[in-house]
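Structure record follows, encoded as structure tokens.
For this depiction, one protein chain was excluded, whereas all remaining protein chains were kept in their positions.
Here is chain A:
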Amino acid sequence: MSSSAAVQRRFDLAAMGDAATRRQRRVGNEDDDDDDEEEDDQGSEAWGRAYADERSWEDLQEDESGLLRPIDTKALAYAQYRRRLLQKCAASATSSIQKGLIRYLYLIIDLSRAASVTDYRPSRMVAVAKCAEIFIREFFDQNPLSHMGIVTIKDGVAHQLTEIGGSPESQIRALMGKLECSGDASLQNALELVHGYLSHIPSYGHREVLFLYSALNTCDPGDIMETIQKCKKAKIRCSLIGLSAEFFICKHLCEETGGSYTVALDESHFKELFLEHAPPLPAIAEYATANLIKMGFPQRGAEGVIAICSCHKDVKIGGGYTCPRCKARVCELPSECRICGLTLVSSPHLARSYHHLFPVTPFNEVSSAVPFKVSQKFAQTCYSCQQSFVSHGSKSTPHVSCPKCNQAFCLDCDIYIHESLHNCPGCESRPGSTT
């Protein structure tokens, strides 16, 4: 039965990589059998329908003495966030890490026979496409100066689905348009294709490839080791996210080119691994060349100005941007002027990348059990949201404090500040605090 094979494979994966230690897996047969029964009941009983989507038993956990208690998802999410943050900071604390902000990324999606396996609901291909949509938006949000293209592998041959470009909407539309899978997967063909495209990009850009590989084998026409050496020489950094199992050639490829190889255990883990590739990675020293890059900051045209735009070759009225060098009109930013090749951006696009360069220092945890000095006043409320720390039993809930401005913050604000806002409200509310 395919369901039992899927379960067996998950146990193997759990025994395998170190990624398993990061997940709290509930041992036991997964949803496959339960799903079938529930689907039958769903149509008939109204009371059954209310509980069909809710699996309340999964929210329970056994503690040390064998009693049941609900899983504290908030503490869990917070612990995960702290781990992620400290990992990031430990890496950058020792030396100042240069990050590649202008990235040219090729997303390679495996649409072979293995992508139609239904261990991810409804099938691997659809789950991958959904996550890819979220990833593409996130990627362009965090890296506004970068470009992305999509390549698919089907029937042993690699096709370029979209050209490398800067518009998320066109990429997503192209991806969702053609989702069918068949045949074998071939790593070498994909690498050869991408190598051909990526050799044309300028030297200040960082060349990256991200594979989403579901198959367990690769059917190559030649020697894949040669192709890997070629990619390494061309400074292309390949990372791979496997959906089935770990295998040697992928690991070798990622190790040689300096990328990362991870295998997903389930859908939410896959999404997590996928989105980890959205923020810029630390640049490898030999690959990053420091250059001065010419960029144009176009002015927006006034309403009512009639011009022929260079991207659509059509008459447009009002709006649009004028290239400062050749005065051609372009419709949207960021883009490249088609006439003179100048990169056109507006300053908010550059500003979006600043938080990668000036991150907020991690806050220190304040433990309520530690005896504090008599002179030190214990913080009562969170500085940013005014939520009270002292709950009914006069026991202070856990909170954190900023090492620079010594203001106290609650855990929700801590996550928000480090993951979305990238500003410490306490430090910003002091005069003379420059980033």
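For the reader, a short list of remarks on this structure follows.
Everything below uses one rule, namely that a contact is a pair of C-beta atoms (placed from the backbone, for glycine too) under 8 Å apart; a residue touches a chain by one contact, two chains touch by 3 or more; residues count from 1.
One rule holds for everything that comes next: contacts and distances are computed from a predicted model.
Its UniProt record calls the unshown chain "General transcription and DNA repair factor IIH subunit TFB4", which is the correct pick from "Cell division cycle protein 27 homolog", "Exosome complex component MTR3", "Glutaminyl-tRNA amidotransferase subunit QRSL1" or "General transcription and DNA repair factor IIH subunit TFB4". Of the candidate positions A:V117, A:L193 or A:C424, contact with the hidden chain is made by A:C424. One chain of the complex is left out; on chain A, the residues touching it are 141, 144, 297, 300, 302, 332-334, 346-349, 351-352, 354-355, 358, 383-387, 412-413, 416-417, 420-425, 428-432, 434-435.
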